[in-house]
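Removed: one protein chain of the complex. Kept in place: all other protein chains.
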Amino acid sequence: MRVPLEFEKPILELETRIAELEKYAQESGVGLEGELSVLRERLKKLQDDTYGNLTRWQRVQLARTPGRPTTLDVLGGVFQDFFELCGDRTFSDDPAIVGGLAYLEGTPVVVCGQQKGRDTKENIQRNFGMPHPEGYRKAMRLMDLADRFRQPFIAFIDTPGAYPGISAEERGQAWVIAQSIQRMARLRVPAIAVILGEGGSGGALAIGVGNRVLILENAWYSVISPESCAAILWRDAKEAAKAAEALKLSAPDLLQLGIVDRVIPEPGGGAHRDPATTLANLKTALLETLAELKDLGPEELFEDRYRRFRGLGVYAE
Amino acid sequence: MRVPLEFEKPILELETRIAELEKYAQESGVGLEGELSVLRERLKKLQDDTYGNLTRWQRVQLARTPGRPTTLDVLGGVFQDFFELCGDRTFSDDPAIVGGLAYLEGTPVVVCGQQKGRDTKENIQRNFGMPHPEGYRKAMRLMDLADRFRQPFIAFIDTPGAYPGISAEERGQAWVIAQSIQRMARLRVPAIAVILGEGGSGGALAIGVGNRVLILENAWYSVISPESCAAILWRDAKEAAKAAEALKLSAPDLLQLGIVDRVIPEPGGGAHRDPATTLANLKTALLETLAELKDLGPEELFEDRYRRFRGLGVYAE
Amino acid sequence: MALERLFRRRRAQGEVRDVPELWTRCPSCDAPIYKKDLEQNLYVCPKCSHHMRFPALRRIESLADAGTFEQTTRLKPADPLEFVDTEPYVKRLERYQKEAGRPDAIVGGRCLIGEVPSVLLVMDAAFAGGSMGSVVGEEIARGAELAAQENRSLVIVSASGGARMQEAALSLMQMAKTTLALDRLWARRLPYVSILTDPTTGGVTASFAAIADVIFAEPGALIGFAGPRVIKQTIRQDLPEGFQRSEFLLKHGMVDRVVDRRKLKEAVTRVLRQFVGGARAAGV
Partner (left out) sequence: MALERLFRRRRAQGEVRDVPELWTRCPSCDAPIYKKDLEQNLYVCPKCSHHMRFPALRRIESLADAGTFEQTTRLKPADPLEFVDTEPYVKRLERYQKEAGRPDAIVGGRCLIGEVPSVLLVMDAAFAGGSMGSVVGEEIARGAELAAQENRSLVIVSASGGARMQEAALSLMQMAKTTLALDRLWARRLPYVSILTDPTTGGVTASFAAIADVIFAEPGALIGFAGPRVIKQTIRQDLPEGFQRSEFLLKHGMVDRVVDRRKLKEAVTRVLRQFVGGARAAGV
């Protein structure tokens, strides 16, 4: 069982109490409907109050919650026949980025995304979803395939960031992120990026240069994690909640800023409470987005993407 | 002083004797012209006999002789303003391949080539001219620049072969050679390859896909070194001389087979006996070859290269 | 296994030779295998899944849709260098041809693979170690051009010790020729799948075999540029366990997947169908 987040506790407690009462009522035959309906109403109100008013920091916590759908969950649950392709043909195969071929309702597409572990062991194997340069080179190979065979490219973002370690720096982490941004920008096929959970800085953007960028309701996307931001600006990583507010890193914020094009709703309480519904919503969004792009030719797709990112930024003349 | 090759010894001895006699004649005033002219005639005959009838194995030895012009000697002596560019933007900078920008009689060109050391220390630093994958990636980057700025690409081959070691295999030596062959084949600018000394197998061919392939008179180019071939077919590396004959790896052989397009003459005794003349001959050949290609457009250059290599091979229908 | 017990008992009784003609032994786990079983299992040990050498025609049967293969390879080798080592090349060729039952180290042609029109080329390690001379190079170039002309996918199964010494520099040139010919496919956006089998080294790995859209390797195959012996000589120390094997290459990012021979047709079909834009593979 995962450890509940602080703000989830009252709701989970109430849910437990209702369940116990229901069980008791059923077993004992005692009529508790009146009491139960009061409790159910209170639960509904508590849920609405909590989930309807999530702070940005609470969303960040939800975005990191175990049980939230990962890239492989999406590839398995939204697409058909995912067929993994491995390797960067240069140095290694990076388990922090997965990708390959898939069908989306019969349409052949090329997919990739950062992959976090679904338990501690897998997390270590996948470096907590923090790619090395070879991961981005794998992504670029997949972009090459998408372009070559004129199939849409769909990327799933879920990373605290590109790995900040010696090995990654030695092999040109900055270089490969820049190359990946450039490669994705140059695609002559429809490109969609979906932020599933964490969208941590350049390591996220490297596969985020889509014609459309979608985001799950409780995912975040920012130039820096709230903790690191707090450590620098407040000189205290514990001020992460304040930093999260200031960074305006939530899905609704990003939609307003034009950084994402569509927010994909999550079921009440977050994606981890109902992955199936989350994936269904995601599928609908992907299909509609692909349909929007389907009449654009190769050069139009490139220019559309150029204009999208060219227009981002706020300044005074 | 380098150690003379076996077949050079009689000539070098005679040369020394003549020089001593000349010195004695001058100092003593004794008239030795008659004797000297006999000796000079004998020397000339000996030179003609030896250098005019070099065996293939003798040429291989000449191709490996210290003092023979290396790629950097050519870049310094034939071109102007060589400006080295480094790195593969991926893993490292390989000193076994050098390259960069240069001018050939005012024409801007992009150049690269394998570089052997000119002494033991440099040989170790340059891995005896045996590139790792990063060297070929550097070459490919230079090809990209040549294409991008529409400047001729000129490659100099002088390697016993791509490095056969664990590090090279781990990083995909075969893969990068294939990629480099493909990249060079796809150039839309004039591409010239010149075999300066040793043309050892795939590691040489990786930068050998020119519209024209030139070779110095005593250089060799083969699918395998004579020693390795002898070790396999004769089960004795000491039969290298036999293998060299069988492999027909000399410049005149290769010209006859259509594998090279032009043999660049070396001065009597080999390039190391007169590097200046060698470089002058090389320059003439390069200028004439560039002139041959200058009227071809980008696609024509590609097709010309395609046809050149497509046609190589002998078989029965 | 009853058969195995029987085999063991009979051997114990000294009734049969150690490996009777109907039987063979797995070189990896030493299990006795009934030859017919082995053939039916695509020359994969039913015990330990060790992949043994696979005859080229059986390979074609295992990949091409039944009844669709139509051979196009037909070239015969020449001896342009009049090469003689301890024996003339022409003599060796005669022997190879007799042993392998084909003119050179490659066989292939048109076929359907999972209903996708393809050109399938298979190298035959039984012929001169699968070495690449002018014939192999020319057949591969022609195969790529045929695929481009007829809008077919290209699938090449490699098994080769590298370039053929007896054609010297001409063999070397086949590396360039085959690589160039693949460009014709690229220009038509046709897929090319490369399958690396034991062994694939030297000039074959370093040309057409390494630059495919998708690369599969059979489990445990030796794959690399330099041969292990050459490397050992160079570095003067033993090579690490598993060095240059398929799984090593997967780890180092050089191949897309290591695929069991018995799943290979499914995998190839999956990839080809995707790239030719066909509908979802409905269970091969």
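First chain written, first letter: the chains are A, B and C, and each begins at residue 1.
By our rule, a residue touches a chain if its C-beta (ideal position, glycine included) is under 8 Å from a C-beta of that chain, and two chains touch if they have at least 3 such contacts.
All of these numbers come straight from a predicted model, not from anything done at the bench.
**Student:** Using the touch definition given at the top, which of the shown chains does the missing chain touch?
**Tutor:** Answer for the hidden chain's contacts among shown chains: A, B.
**Student:** Considering the whole complex, which of B:Glu41, B:Glu84, B:Asp236 or B:Glu300 touches the chain not shown?
**Tutor:** Final answer for the missing-chain contact: B:Glu84.
**Student:** Return the single residue from A:Gly34, A:Gly52, A:Gly297 or A:Gly313 that touches the missing chain.
**Tutor:** Checking the options A:Gly34, A:Gly52, A:Gly297 or A:Gly313, the one contacting the hidden chain is A:Gly313.
**Student:** Which of these touches the unseen chain: A:Ala240, A:Ile259 or A:Leu279?
**Tutor:** Reading the full complex, the residue touching the unseen chain is A:Ile259.
**Student:** If the hidden chain were put back, which of B:Gly29, B:Gly52 or B:Gly106 would touch it?
**Tutor:** In the full complex, the listed residue that touches the missing chain is B:Gly106.
**Student:** One chain isn't shown here. Among A:Ala19, A:Ile124, A:Ile232 or A:Ala291, which residue touches it?
**Tutor:** The missing chain is touched by A:Ile232.
**Student:** What does the interface between chain B and the hidden chain look like in terms of residue numbers?
**Tutor:** Missing-chain contacts on chain B: residues 80-81, 83-94, 101, 103, 106, 108, 134, 137-138, 145, 148-151.
**Student:** Provide the residue numbers of chain A that touch the chain removed from this figure.
**Tutor:** Against the left-out chain, chain A lists 162-166, 168-175, 177-179, 181-182, 185-186, 201-202, 205-206, 208-209, 221-224, 228-229, 232-234, 242-243, 246-249, 253-254, 257, 259, 305-306, 309-310, 312-317.
In this section, only the chains that are shown with their structure count from here on.
**Student:** Treat each pair of touching chains as one step and give the shortest count from chain A to chain B.
**Tutor:** Contact-graph shortest path, chain A to chain B, evaluates to 1.
**Student:** Tell me which of B-C and A-C has more C-beta pairs in contact.
**Tutor:** More contacting C-beta pairs are found at B-C.
**Student:** Please find which chain has its CA centre nearest to the centre of all protein CA atoms in view.
**Tutor:** Closest chain centre to the overall C-alpha centroid: C.
**Student:** Counting in whole Å, what is the centre-to-centre distance of chain A and chain B, each centre being its mean C-alpha position?
**Tutor:** Their C-alpha centroids are separated by 55 Å.
**Student:** Averaging only over C-alpha atoms, locate the centres of chain A and chain C and give their separation in whole Å.
**Tutor:** 42
**Student:** Of all the residues in chain C, which ones touch at least 2 other chains?
**Tutor:** 210, 252-254
**Student:** If you look at chain A, which of its residues touch at least two other chains?
**Tutor:** 89-91
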